[in-house]
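What you see is the complex with one protein chain gone and the rest in place.
So that you can tell them apart, the chains are marked A and B in the order they are listed, and the count of residues begins at 1 in each.
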Amino acid sequence: MIQQLQLILPEMPRGFHLITDKVETFVHPLPEKGLLNLFLQHTSAGLCINENADPSVRTDLEYYFDWLVKENNPHFTHIYEGTDDMPAHIKSVLTGNSLSIPIHNNRLALGTWQGIYLCEFRNKGGRRKIWITVIS
Amino acid sequence: MIQQLQLILPEMPRGFHLITDKVETFVHPLPEKGLLNLFLQHTSAGLCINENADPSVRTDLEYYFDWLVKENNPHFTHIYEGTDDMPAHIKSVLTGNSLSIPIHNNRLALGTWQGIYLCEFRNKGGRRKIWITVIS
Partner (left out) sequence: MIQQLQLILPEMPRGFHLITDKVETFVHPLPEKGLLNLFLQHTSAGLCINENADPSVRTDLEYYFDWLVKENNPHFTHIYEGTDDMPAHIKSVLTGNSLSIPIHNNRLALGTWQGIYLCEFRNKGGRRKIWITVIS
């Protein structure tokens, strides 16, 4: 059985944002067992899973990705939408834009410390659309 | 319901290549709703999703990945298949080799600007095999 929903997230500032609660509330109730796929319909933001507790992990991730993919690289040619544009595309490829998470006992089977992140790589990314597909 | 197909892509030059049309034509017709998984059976190429319009995004991605994972690194020990070999394995881990894309209204639910890329990291990668699994 396939169920599909579209979650629209309001604009968030550049950075890594915990969205686990938003996702869990939106898909409630879940089937007893299955697989949930999140698919972000954008090329300058990403989805990933990481620590849900200490916010310093998210701060350090933002620092690191900004260091790894620097703005104003003179070799970039895709530059007319701003200095954050091409770095955002690259970061999106590095994080990926989709997650598949098991559903077990009517809940997302995340580990104790795992949360779902929206990675907003643009300065003004606008609202972001995520297709959610539940297979059960 | 599970359907499986094997898509064989002809050899492409090193770089990032848009293959959305090839995939959509190959899997036509799609079920009304479901999930499509693409699985590349190789360790020196990748699959990712990024901009389908301006080709400068693909050029800049190729520049960036070549900068990030330089050839002729004296620390590499897996070197007997050429200087592009070990960098290709690393790039493949960074991009991933599999994508899961929702199917909605008999179409891939890609965002307006999203396309499917084959990332060819070898100089002469040969043809590339992709297993396509459709769950509906």
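Here is the rule we use: a contact is a pair of C-beta atoms (placed from the backbone, for glycine too) under 8 Å apart; a residue touches a chain by one contact, two chains touch by 3 or more.
Predicted, not measured: the structure shown is a model, and the values here were computed from it.
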item	value
Options B:Phe26, B:Tyr63, B:Trp113 or B:Trp131, residue touching the unrepresented chain	B:Trp131
Touch list for chain A against the chain that is not drawn	33-35, 48-51, 54, 56-57, 59-61, 63-64, 67-68, 94-96, 99-102, 104, 109-114, 135-136
Interface with the undisplayed chain - residues on chain B	2, 4, 37, 39-43, 68-69, 73, 75-78, 86, 89-90, 92-94, 96-98, 100, 129, 131, 133, 135
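As a working rule, only the chains that are shown with their structure count from here on.
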item	value
Interchain centroid distance [CA atoms averaged], chain A/chain B, Å	20
